[in-house]
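Below is one structure; the comments refer to it alone.
Of the protein chains in this complex, one is absent; all others appear in place.
Chain nomenclature is as follows: A, B and C, assigned in order of appearance, with residue numbering initiated at 1 for each chain independently.
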């Protein structure tokens, strides 16, 4: 019965898929708070009254989107298959070495950033270059693990959550 | 007073900007019902219980997004400036002739389609090629008017509204 | 010794990677001529003097681009891993059923189309919707095989090769 279906839930994937996406990120060493703190770092100079709670809530909302969930499932699956040696060449070596010319990791990340509009591109590029917080941690594990997609996915979710906050702040909703 | 601020309103631009975007489209000869009927045509084979009212509502929701509004304002402004002869060469001739290699009209359209995820690309391309309904009408006026951006904007709004319906139908919200 | 390195080869990946990409496509049942004939169908009404040889050559050039090769390797790898049952849920079921809301297949395809500019979006969408030639064949095999990425990759290579021909024709090079 779908009587009290909340409006919030519109085109956002099921709660189960959101929980799964969070579990997959945690399995790779990334928590919601790790991402929320990237959002806080990026947005606090634009929104002086920003709180960590608002950042965390924004990350949660981004993770409700089906497109975001699918990018996370796909990217992490590829990282893990590379780690297990289940990918054929020439893909295996490109992923294992996080080849700077590979580019498909950025493509998946862009599909996340796009969801809240083009203003997120700048924040994504900045996070991907400077690698603050958890992005640097994940990037530093590249000897033991394959995190070729993971660092871009995390930067993209943080960039999208930042864009969402910028829009909400303008609309007087923060 | 912002007590009862509806959640629906999140990151969606002000109601004023939405009304303005609709006015700009109407000034160029395109109504919400014109776009809704493109959505109906594209989606009814996937969603048998689809109604025109649901299509119309979906178009309205797409037009609440700030990114969509900005693409509409910018594209229509360029069409109208070309019509008035206020653009320098080589831009003027490319726009006047709807040069097939111009491409910036498709770029603006993509920024609209992206908002509801990549599943909209296919519908956008199809509408842009086949030019049903109002898209064909607008395209046929190219002797008297400059509609280089307008037809792509309309196809993009229809494609985005179709994607939104596909997501909502999956979530049991239609 | 690299003295006579042809200019043609610039930023286009090694010949080995191109051959590998062609092999991967053939392994999934798609030949260069299959793709060339999609290009011919799409472009011949715009370029009356178009030949199949020019279409075939354009497809070959698209396949020299590293970004295109990487999208092909990644997409086909995922299709094959799904076929072998090596992907976890919820990814497995989405790929197995070519879920219309998955969207990551279109994202990879767009990264191919982008290489020759935004004019390719329309052709991509049209091919993806109408499914002529090999795209329909590949799509019809979805009971036995997983071709979720393959059909979009093929449509994207054909759309990119079409865009390239449109640019070359304008420049008087066809």
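By definition in this document, contacts are C-beta pairs under 8 Å (C-beta built on N, C-alpha and C of every residue); 3 or more make two chains touch, one makes a residue touch a chain.
Everything quoted here is computed from the prediction, not taken from an experiment.
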{"item": "Absent-chain contact - pick from A:75, A:90 or A:117", "value": "A:117"}
{"item": "Identified contact with the non-displayed chain, of B:30, B:47, B:63 or B:94", "value": "B:94"}
{"item": "Chain not shown: contacting residue from B:40, B:102 or B:124", "value": "B:102"}
{"item": "Touch residues of subunit C, complete complex, unshown partner", "value": "2, 5, 7-14, 65-67, 111, 114-118, 164, 167-168, 170-173"}
{"item": "Subunit B residues touching the omitted chain (full complex)", "value": "17, 20, 66-67, 70-71, 73-74, 77-78, 81, 86-88, 90-91, 94, 101-104, 107-108, 110-111"}
{"item": "For subunit A, residues in touch with the removed chain", "value": "46, 100-104, 106-107, 109-110, 117-119, 121-130, 166-167, 170"}
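Here is the rule we use: only the chains that are shown with their structure count from here on.
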{"item": "Computed distance of Cα centres, subunit C from subunit B, in Å", "value": "28"}
{"item": "Where subunit C touches two or more other chains, by residue", "value": "101-104, 107, 110"}
